[in-house]
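For this depiction, one protein chain was excluded, whereas all remaining protein chains were kept in their positions.
So, chain A:
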Amino acid sequence: MNAIAFTGVTKRYGDVLAVDGLDLEIPAGATVALLGPNGAGKSTSINMLLGLLRPSSGEIRVFGSPPETAVADGEIGAMLQEGALIPELTVAETVDFVRRLYPRPLPLEEILRLADLTELARRRADRLSGGQTQRVRFALAIAGGPRLLLLDEPTAAMDVESRRTFWDNMRAYAAGGRTILFATHYLEEADENADRVVVIARGRVVADGSAAEIKAGVAGQAVSFLLGDQPVAGLDALPGTTGVELQGGRVTLRTTDLDATVAALYRKTTLDVRDLQVHGADLEDAFLALTKEA
């Protein structure tokens, strides 16, 4: 069964189209990264999955039910971008309060252990650091033992060490066959922690697959050189070239066939080519190529 199904979902704020005909299915048990630049529609999609926003058109199903029903049944847990705690309550009181709102919660000790909070259990929320607060918010997201966990840029306020621990904790929670969807604009996070990466830009899915497939699916390599005042025209017609960018006198050619492009550059043009550099493809390049404004 699909944990998540978006069918032709559109969300419009006035004149702005935040989500533009999104179709996406995520089977139960998968860990999926929703990767995209700021403003791509990641948070809007997650808020619609939680019933906090309603789609302007289209349909969303969570385990076959409308989002509101899934939330009321305790099927979804989420860590949203913002969310302060009640300052006067301790970590254990806060977590215990939220877990009791769910029909099938995890035991308190297990939640605290999964979120690395056992030692902070008796600390008041107003005495926690930013990273510790994030851990409590993760604890609140898993408190009800939800089958679907949504994380909206969960590591935004964390240092490198906390990030690593956070993803370990997430994997421990996912291991029970649970479905995870996390939004991020960190490519490494998507690469390392998801078995599927959905790239969205301007409210649409622009790529969907494993991190390796996404890297392979775009123009693999690039070559750049100093062009100076020479004309840029005609470079896009070189064999293998899929894109031309000019920035401060340096031109970058994206190519699927590096050898052919470079050979043609020397043989078929009369340009004075200086400081030639070849760039390998990584997910960062793939991501930029995919999400670049059309």
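By our rule, a residue touches a chain if its C-beta (ideal position, glycine included) is under 8 Å from a C-beta of that chain, and two chains touch if they have at least 3 such contacts; residues count from 1.
Note that in this section contacts and distances are computed from a predicted model.
Missing chain, UniProt protein name, picked from "Arsenosugar biosynthesis radical SAM protein ArsS", "ABC-2 type transport system permease protein", "Transketolase" or "Fumarate reductase subunit C": "ABC-2 type transport system permease protein".
The chain not shown here is touched by just one of A:Met1, A:Val16 or A:Ala84, and that residue is A:Ala84. Residues of chain A that touch the chain left out of view are 50-54, 71-74, 76-78, 80, 82-89, 93, 97-98, 100-103, 137, 140, 144.
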